[in-house]
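All protein chains but one are shown at their positions in the complex.
This part shows subunit A:
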Amino acid sequence: MSRTQQILVPFAAILAFLGLWEIIVWVNGWPNYKMASPSDLGPAFWKYRAMFLEMGWQTLWRTVAGLALAVAFGTFLGMLMGFSALARAALYPLLVGFNAIPKATLVPVIALLFIGQHDFNTVLMAFLISFFPIAVSVGIGLSTLEPEYRDILRALGASRLTIFRKIALPKTLPEFFGALKVSVTLAFIGTNLVEIVSPHGRGLGALFKSGETNGDYPLMFGVLIALAFLGIVLYYGVVVLERVFAGWAERPQH
């Protein structure tokens, strides 16, 4: 695919999707209060532009903060599980069990624990929902490192830290970024869960809630599109980081 194609094709696909949406709403003759159509979204965005910017920023920074925590903690857990079979045996059931809990059930628990700490609660939820894939992939990446990779440095008397820094860490980067792509979208879900469910919330989730309360369907759909947009931005942010730090893992296509 040529460079222009790489840019044009995704845009064409998005336009086609919006067109299809518009047609379905038009054919069915759905009014605004049943299903908004893309042509309603422009005016909604314009009308609430200040809100979108403010709330969008709130959602964005909380998501990124939660994600940063998830990266730090997930990498730490992954290192524990990757280097120690004991830690792996102890942590895996706990982690899987925790991950299986629908995070919506944790919202009231967190809200009660930290009453009124809205920013903190939101960041915490984004973190809780997104560290699991990172921990698992880093753990697997480290524990499946072929012994020869360790031996070429260990035979020279290199310390465990040196082996980790020079070999294990860079070798795990492709798996890490794969997990980070999953975590990015998960963190978004976590942020919005709290923003929607908790009263007097802020962020795009709260804007969605207020749209629902006022029966403003174009606003609600506008929020969904804004969320999708932010998700795409963050996702491709990770892709750029991946290119920079793990671009070597991408084999040239023949």
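The rule is short, and it goes like this: a residue touches a chain if its C-beta (ideal position, glycine included) is under 8 Å from a C-beta of that chain, and two chains touch if they have at least 3 such contacts; residues count from 1.
To be clear about the criterion, contacts and distances are computed from a predicted model.
Between the listed names "Nitrate/sulfonate/bicarbonate ABC transporter ATP-binding protein", "ABC transmembrane type-1 domain-containing protein", "Ascorbate-specific PTS system EIIA component" or "Carbon-monoxide dehydrogenase large subunit", the UniProt record for the complex's undisplayed chain reads "Nitrate/sulfonate/bicarbonate ABC transporter ATP-binding protein". Considering the full assembly, A:K166 is the residue among A:R88, A:K166 or A:K181 that touches the omitted chain. The chain not shown here touches subunit A at positions 146, 148-149, 151-158, 162, 166-167, 170-171, 173, 246, 248-249, 251-252.
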